[in-house]
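Take this structure first; my questions come after.
Removed from the display is one protein chain of the complex; every other protein chain stays in position.
Showing subunit A:
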């Protein structure tokens, strides 16, 4: 028996140890994959918000529908997606059965933001990380507002105080439960939520940030200015633009940059371009590709004076015209975030609308003096506030081309007969028009969404 005992001991040992190990309490709690996490620490939540491939992107189809671009038939035929052709010609149906990045990506941002906000609510009270906790909360709120604002520009009718309570809005989801049914609500409700998120975000966000992908207080002010402007609430828009510029007035001096460079402006990330307040890039489509002959509208191009550096810093020759290259992102994707130049223009516009033409002109001149060759800029002056407004709006289009803001500007300005624009396109021998106030300023809701959630389609 003795020998047997020994043998048993020897040969049972490995199995015995193995069984012993398994009886450890955490045997079944071992993470199946080290990379996995259930987002529940502040660092995890921050890592989700730092996912720039989710958060720092914005819809872009309307960049090719706002009249600032033009494409020949070969280029039009070369678009990969039907929605690019549909968008360019303001077709009744745009997405067909294609997946709609312009709709899906912002909603993914809302989903992530909601997960982060829920995660914050579950964190144990802890005063040590209060600053970071606030920053995370403010960032999530900002991102949600940014996403909803972008969606509203593409998929709802322009904000009209008279009909905002009845015009259908976009589904607003405030928690991460994917099974929750949410209807469209109203345009007024949509904007109310956006403003509410931004006003809260402003309270939580830090004054300075080290990465342009993260919003700071100035970005929140800028975004508030942008939202109020799209609602034609010029009082609020102007004062938030001013608050933003008080914090962050920097402008690039265009004389510092090579006019022959393919990418003239410094790469914005992580923290380089001083004008950039919040970094986002446009979703990429064929028309933004460097080989696509989708070029600047020739009248727009010709509106830049020869001494205006933007003419050479913004455009390069590409048959059959001039293609945009003045991208603040500094990489291949188009910049679609917020920069201070937009705030100068917004503040100036609001001042002009208040009748303060000189202050308005002064702001515009501050901006433009950095855009011209040294010694060539002759400051603008305006005889009347209306003249100032017209000048500012014209410069606004030139300064912010290819930024994704023109579409929102068209939507609000169309209600003013002085600035209303009728867009026209000729493609393959057919002529297409987009009239001011057209219902086609709201894109159709993608079919997948209508089918699966049952929300109402936009009338076109």
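Throughout what follows, a residue touches a chain if its C-beta (ideal position, glycine included) is under 8 Å from a C-beta of that chain, and two chains touch if they have at least 3 such contacts; residues count from 1.
As a convention for this text, contacts and distances are computed from a predicted model.
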Out of "NADH-quinone oxidoreductase subunit J", "TonB-dependent receptor plug domain-containing protein", "Cytochrome d ubiquinol oxidase subunit II" or "Antibiotic ABC transporter permease", which one is the UniProt protein name for the chain not included here? "TonB-dependent receptor plug domain-containing protein"
Among A:111, A:257 or A:380, which one is in touch with the chain left out? A:111
Sole contact to the chain not displayed, among A:176, A:369, A:415 or A:438: A:176
Which listed residue, A:74, A:125 or A:383, touches the chain dropped from view? A:74
Absent chain, residues of subunit A that touch it: 1, 3-5, 7-8, 11-12, 14-16, 18-23, 27-39, 44, 47-48, 50-54, 72-75, 77-82, 93, 96-100, 103-104, 107-108, 110-112, 114-115, 170-171, 173, 176-178, 180, 182, 211, 213, 261-263, 267, 269-270, 290-293, 316, 318-319, 325, 331-332, 428, 446-449, 451-453, 455
